[in-house]
Structure formats: C-alpha cells, structure tokens
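For this depiction, one protein chain was excluded, whereas all remaining protein chains were kept in their positions.
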C-alpha cells in the first residue's frame, strides 16, 4: 500500500508541492508520523506537533509553507476534512476476510450467490436467499430465508439478516447488527391501560391485570442503496408492509428502529438513537446521539436534533431541535437560561412582596 | 397459506359478509392489496385508499358498507386491533429454519434435547443443558452449560443463553439477545467516591484513585413462561440469587436489565429501557422507550412511564410518570408549561420593580 505524493494528490484532486515522487505507506497524526507516513496537519494547531514526529510530507491547509515546517512535500486539498475521506479509503487495510465461500460456512443449496461473493468462516446463508455480485457475508454472519442482498454489500462479522429482508446495493453492516427482528407489537383483548392513559393524558383508569397478545410481523425490512448500519443496531420488521431505510442513510451503533418506521434518504442517525414504531422521518435529517422518537409521528425533511432530544410530536421541515421534550434549539437555550435565573427571581419577588405588602404576614 | 373468508372470520370470532368462499393468500395495506390479499381497512381513513389497490375483500369496522366500498366480501371483528393478532399468526411465513438438529451444530453429548427439538446450523448446546420439547434453538445460537429451556421456546439466530439460565415455556428470544451476562458489580477496598457522593448528595470528598475489585455473579437468570426478549437486549445474572423476569412480560430491543432485578408479570418494557441493579418492578407495568431506572428502587404494580422517563426513587402502585427526574405526568405537563411562561414572568417582575421601586438603581 505505497503511493507517491503525486498519486495521492491527483486522486484527491488536491494541489501538491515539493518532492512529488516521495513514497508514502500510511497516514498518521503529526506527533506519531514516521518518515514514510503522510502527516495529517490540516490546521496550524496540528502542525505544531510535526517536530515530535518524523514526517517528511503532510496534508496542510491552504497557504501553509511546507518548507518552513521542515517538510519535503505537501498536499493541500480545498476542503481538508473531505480529503480525509479519500485518503482513508486509499490507506485502509480492511478486514482481510478469506475470499470465496469458506468451507466451514453453511450455504443452503437453495441459496443463490452472485459472482465474486465471499461467505466467511462459519456464516450461514439460508434457502431462497440471493446475494448480489461482489458482496461479502462476514464470518459468523447469518442471512435468513429469502433475504436479498444487492451488489457490493459488505457485512462484517456476526451480522443477522432476518428472513425476507432486502438490502440494496453497497450496503455496509457493522458487527452484530440485527436487521429483521420481529416488531414489538402487542394488544390486549380489551382497551389497555396505555390506551386509556393516552386518551386522558395521564389517567390510566382502573389498573387491572392485562394480558398481551402478540401481533406477528408479516412485513420485512427494506434498506436502500449505499446505507450503513452500525454495530449491534436493531431494525425491526414491519407489521404488514416493510420497515424502510432510505438510500444513503447511515445508522450508528446501538440504534433501535421500531416496526413500520420509514426513514428518508441521506439521514445521519447517531449512536443509541431510538425510534418507536410507525413513525415517518424525512430526508436529510440528522439526529445526534441518544435522540428518542415517539411512535406514530412525522418528522419533516432537514430536521436536526441535538444530543438526547426526545421528540414526542410531529416536527415541521427544517427545524433544529433540542431538549426533553423537544423544542426549537433557541427556545431550549432560553428556557435553560431562565431556569438558571430563577433563584434571583424568587428573591426579587420576595423583595417586592415586602415592599408592597409591608408586613411579613402576607407571605 | 390459503384460507377462505369464512375460515378466517371463524378463527377470529368475527362477523363475515359477502362471498365467504373467496380465497385469501395474504394480508396487505389497502393501497398495496392484490386480488387475493385481505386488505386491512379497519378505519374509514384506511378504506379511502382501497381504490389504489385491487382488494376484493377487507377487514372493516363495525357498520361499514363493504359493497359501497367495491368489495365482494368483508370481515368485521369486534376489536379490529385485537383481530390483527390472530390474522398475523395465520399468515406468518416464519423463519423457515431447517428442522431437526443441523449437522453443523455442536451439541454436547451431555446435553438433553426433548422431542421435536430444532437446533439450527452452527448453534452450540453445552453440556448439562436441557431443551424442552418442541423448542427451537436458532442458527448460531448458544446455550450455556446447565441452562434450561422449557417446552415450545423459540430462539432466533445468534441468541446467547448463559450457563445455568432458566427459560420457562414458550419464551421467544429475538436475534442477538444476551441472557446471563455477568452483573456489573465492583467494589473498592475502602469506601468509594460514589458511596461518599450518595451519602452527601453531591460532594464526593477527596477524589483519589480507586481500584475496583470484581464481584462475580453466582446467581443466574430466570425467565418466566410466555416472555419475549428483544433483539440485542441484555439481562445480567444475579449476584447470589437469580435475576427474574415474570411470566408474560415482554422486553423490546436493546433493553438492559441489571443484576438482581426482579420484574413482575405482564409488563411491557420498550426499546432501550435500562434498569440498574437490584430494583424490583411490579406487575402490569409499561415503560416506554429509553426509560431509565435507578438501582435498588421499588416500582409498584400498574405503573406507566412515558418515553425517556428517568426514575430515581420508589414509585407507588398505579402512578403514571414522565420526565427527568420522573414526576406524575400531569405535574410534568404543568412544569413544562410554567417554564414556557417564564420569559413573560421575568418581564412582569421587571415592570413591578420599576413601578414599586421607581428608579432603576434598584435592579
């Protein structure tokens, strides 16, 4: 995995300076870089640590003087953070899973594998499953009956794809993710305490024993092209139709997506976000870590929710949210400041009472 | 999987109208239904989309006119949502795991399997384990030493059942769930900063280094009959006695149950709920998604907690909770409204100050 400065710069569409024939084996932070590493010093603050390492070449910001920094060569991309995307792909060593169908895997004879499919050690591919060309089913992963993977999917170790689940092309799934668990859907023969509480906003009526009858999940899960699903994340099957994740949407670790949820395209759903059943999320939404969503609500396109925002009701397009319960981010900041000012307010009101009512009896 | 309208209606105990001999292969939402699908149009709003599909028969609400809706037959149950439970079982295609003990599974000779037990591909059943009649151990699942499964359990793919864990009859476990991890229990040789903080409500005293010594989990986990455990959920072993989940209680995905917790019967514990160690929960409780419970507290029967409620102290029977920290739902709504009114209150107090103290110096 050796490239010249020239090759790297060209592949990034970046400017290059100095000795373009210098060979690079890896990228590194400035303080850790060896003589064959490309140091990532995209800001002056990072570049300050170059002397701690031995880098001869670095990625620098527009206008940086590589020679003054003691370097022999430099790459200067237009948007350094974006360049990191290209660089990280060039220098990734990957998982090194053994190629082809491993003899220890169990592939049902009634499964269909496209060309160049890899099935890792001790993986299972069930009857009726179809795996698109070039896809990788990682070690100890499971593909359920009649599940479908598009071309170029990459499933890491221990992934669980339930029966009848569909993954588009180039979907990446991190270890331990479960796509196609059964929905959490139960019903009581009579109206339940929860239904009464929702109707009355707080009064559950008479609280007797209640028996929960299971509603099985007949739908499956559909994941669009170019999605990514995080480690140990869970996406449940729909009740009648499929739960759906739109193309290019990315889910982080330990995310929970309930049955019937529909998420649009190009969303970022960060770690430990949870969505209850039957909610609909627009395109281009970004939910920070630990955000929670109620069931059966609608969230418009381009909504951004800060860390641990708890969304109980519909959200119009473009809103930026924070808090429990979720409010506009600026409203949350205001409320928070107001709460911090309360001790002073209590004092002011006490003074007013004293001044107005003269005697202390009134308090 | 073909039934007539008559058969379906009879099995649901529902009324049927029109051509009772019409054959049905599946259920579908109205807009997606084909000619051999039973459309689920339990409300007028759903029925409006019937013309988008091709349904000849539907499940309708009491009093609906199926002929006016252009249908040849209809099923009208007393409580449509409850009928969905029966319907979803009739039309479920299931997981299609291969029957019997798969040759790729490892079953220790010292394990006991009841009649009609299925052990999926690449599953492990350890020495001393006992699997009840008719139970299914899904592909790549693990049954630890001396664990016991009752009759008719259904474990999906990649389930982990730790040593000495007991599951009752008909327990359903979703993919990746871990029942019987070790409790998270550590102790310092001297009183720890956390113990000092709890005693003083906020002052941890001198913060030095502290060494955590592990307390091993000698207890196991006991799951009652007819429970369901969600995907990637975790239930830890007890320290001395078992952690216990009461009969018919259902846990959703990514739920965390700490060591020594005792949960009653017929509870619904939704996605990503977390319970710290040694708490006791009554019967018929419903905790919405992302609810959190402190350790060593008692929650009475029939308690309902809204989304992301954080419960720090004991809760009496029948209470409906919301908020962080948890308060009665109506109190939370009141506090929330009060906070929203604060900007106006600040203005009012400023006006009062001006009026009462005349000059601005006083502020």
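The first chain written gets the first letter, and so on, giving A and B; residue counts start at 1 in each chain.
By our rule, a residue touches a chain if its C-beta (ideal position, glycine included) is under 8 Å from a C-beta of that chain, and two chains touch if they have at least 3 such contacts.
Note that the structure is a prediction, hence the values are computed from the model and not measured.
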Please pick, from A:254, A:275, A:293 or A:315, the residue that touches the omitted chain in the full complex. A:254
Which residue of B:36, B:93 or B:241 touches the chain not shown here: B:241
Contact set of chain A toward the excluded chain (per top definition): 26-29, 32, 40, 79, 81-82, 84-85, 88-89, 91-98, 102, 104, 120-122, 139-140, 156-158, 172, 174-176, 228, 230-232, 248, 250, 252-254, 265-266, 268, 270-272, 283-284, 286, 288-290, 301-302, 304, 307-308, 317-318, 320, 323-324, 328-330, 333, 336, 339-340, 342-343, 345-346, 349, 352-353, 356-357
Footprint of the hidden chain on chain B, which residues? 106, 108, 122, 124, 126-128, 140, 142, 144-146, 158, 160, 162-164, 176, 178, 180-182, 184, 186-190, 193-194, 197, 201-204, 207-218, 232, 234, 236, 239-241, 254, 256, 258, 272, 274, 276, 290, 292, 294, 310, 312, 324-325, 334-335, 338-339, 341-342, 345, 348-349, 352, 355-356
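The working rule: only the chains that are shown with their structure count from here on.
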Please work out the Cα centroid separation of chain A and chain B, and write it as a whole number of Å. 23
